[in-house]
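Every protein chain of the complex appears in place save one, which is left out.
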Amino acid sequence: MTMATQPRAAGLRGWLLDPSPASTWQARAQRGYLGWVGFRANPIAMTGFVIVAALLLAAAFAPWITATDGLTPNLGARLLPPSAEHWLGTDQLGRDIFDRIVWGSRITLYIVILVSIIVAPIGLAVGTIAGYAGGWVDAVLMRIVDIFLAFPRLILALAFVAALGAGIENAVLAIALTTWSPYARIARAEVLTIRKSDFIVAAEAQGASTFRIIRRHVVPLCLASVIVRLTLDMAGIILTAAGLGFLGLGAQPPLPEWGAMISTGRQFLLDQWWVPTAPGAAIFLVSLGFCLLGDGLRDVLDPKSASA
Amino acid sequence: MTPEKPLVEVEDLHVSFRTPHGRVEAVRGVSFTLGRERLGIVGESGSGKSQTGRAILGLTARNGRIDAKRMTFDGIDILKASPRTLRKIRGARISMIMQDPRFSLNPVVKVGEQIAEAYAIHAKASRRVSRRRALEMLETVQIRDPEKVFHLYPHQVSGGMGQRVMIAMMLIPEPDVLIADEPTSALDVTVQMQVLALLDDMVRDRGMGLVLISHDLHLVASFCDRVIVMYGGRIMEVLEAGRLHEAQHPYTRGLLECLPSLDRRQEMLPVLDRDPAWMTEARR
Partner (left out) sequence: MIEIENLSITFGEGASAVHAVRNVSFSVAEGESYGLVGESGSGKSTILRAIARINPTWSGTIRVNGRTLSSKRSKAEARAMQMVFQDPYGALHPRHTVDAILREPLEIHGLRDRDARILGALRDVGLGPEFRFRYPHQISGGQRQRIAVARALILEPEILLLDEPTSALDVSVQAEILNLLKRLQQDRGLTYLMVSHNLAVVAHLCGRVAVMNRGRMVEELTEETLRAHAPAEPYTAQLMSATEGYDREAVRGYRTFD
């Protein structure tokens, strides 16, 4: 058998490529590095990565990138077209649209992160327990999943928000309620494939508790699918949030939520096209970025498409 | 020694694959000929034996590259042949059976239909004629109830029967050469013998050339006329089957010695000492 041999590189790169790591931390760092190298080689994935990174940076450095807070009206500068002073023009209250979009990225990020934090753990927990336990536990949990799967996302979100009142947090809860069930299915499917594997049997033979097996053996193998699905879902989450915002049920004015910006700006579409178009383009770009990132992550994390 | 022209001639075959870790060479300079005889290729995993068999049929994976000084079948240059020519040869004149019929048979088509299809493609015959030929073939491979087995799906047949179905399917177009890649490794030992006996009869009756690829040196030596021993993509030694005990190369000897024997008791088994020189030397 021939193996590609390279001379030992020095420094950080050498540490990351060392064939005999000296600690768990080094081993994990090596795996991450190799994953990153594979990811970096994929131009589509990198495009997605750049877009998402831009979103994160814009949200983080908003106070330094923007000239105004995007909230204070300036009626003397209403509906100005894009120029050197206002890169994306101003809206009907004279607020700089570029600034509003940058501040709005924080809202978008907030919604996306909150939904992810709720949805992924619950979906994982339900799916892994159902898949590992089997029997009636599996049946009951999956019927609950089916019930939630049956609801169309936006309609349930509307109903929920209408009942609880408008606002970002309620919108987030509504979106989370309709988003978690597919993750339970994905996790359960992964668990079923590995359920009878020898390494699980070996852990059972050593006296490992069910909780330990699920936590240390099952969940790490489900994580990849869930992460990929989550990243691909983010586009949908952003669009749903924007939809709710468009209907006035998400973030309330004067918050620069992108969907709400489109809603209030749509009457100006013909003459001052930049007012609704800019936030629309932002939504499109960020959704696209997450989709491409998710695709790239799948290529790196999916063991079937990876090579050793 | 066969006085007639060899069926397959391979000279200096190289097969390499493009991987994220660089170029990996699976076969590095293999040369041999095959007449109307039974040739065995033996090696451990990674020796390049399977890739050699696939290269003859042009079945190397898409990221692989085949290079050779010469590769001919019955005078036809298969190295430079067009895909169309290769497709005509494959199945009709050179056939291949693989290790596990569960994975080499189409799981959603009845086995009888698959055999019939193999006939219909190359003989361009009608459905009725193909089905009749398929049933005849099932009888020839000693399946006891051909009518019943015809309508079974691959998951419903046992390992041994599945291999017989594979053999029926691959021999129905009456090829000149059969390449068998570990055809019995997934089978029980008595079933292995029965399948080999079947191959023995069919190859003998039809005057075919057979390449038997396996990791089992004793099995191959007891069945074939000549044995090629491969390691690290190269040929270490070529032996006449009856002369296994006269093997010269240290790798072959090492392989023979590290096998536990039923006849004598050994405290510890001798362990194969891999000489790095084997990876670089050319066959003498």
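Residue numbering begins at 1 within each chain, and the chains themselves are lettered A and B in the order written.
Throughout what follows, contacts are C-beta pairs under 8 Å (C-beta built on N, C-alpha and C of every residue); 3 or more make two chains touch, one makes a residue touch a chain.
These figures come from a predicted structure and were not determined experimentally.
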item	value
Positions on chain B contacted by the hidden chain, ascending	44-45, 159, 188-194, 196-197, 200, 215, 217-219, 221-223, 254-255, 258-272, 274
Residue ranges of chain A at the interface with the undisplayed chain	19-24, 26-27, 31, 197-199, 201-208, 212, 216-217, 220-221, 303, 308
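Just so it is clear, only the chains that are shown with their structure count from here on.
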item	value
Whole-Å separation of chain centres (CA-atom averages), chain A against chain B	50
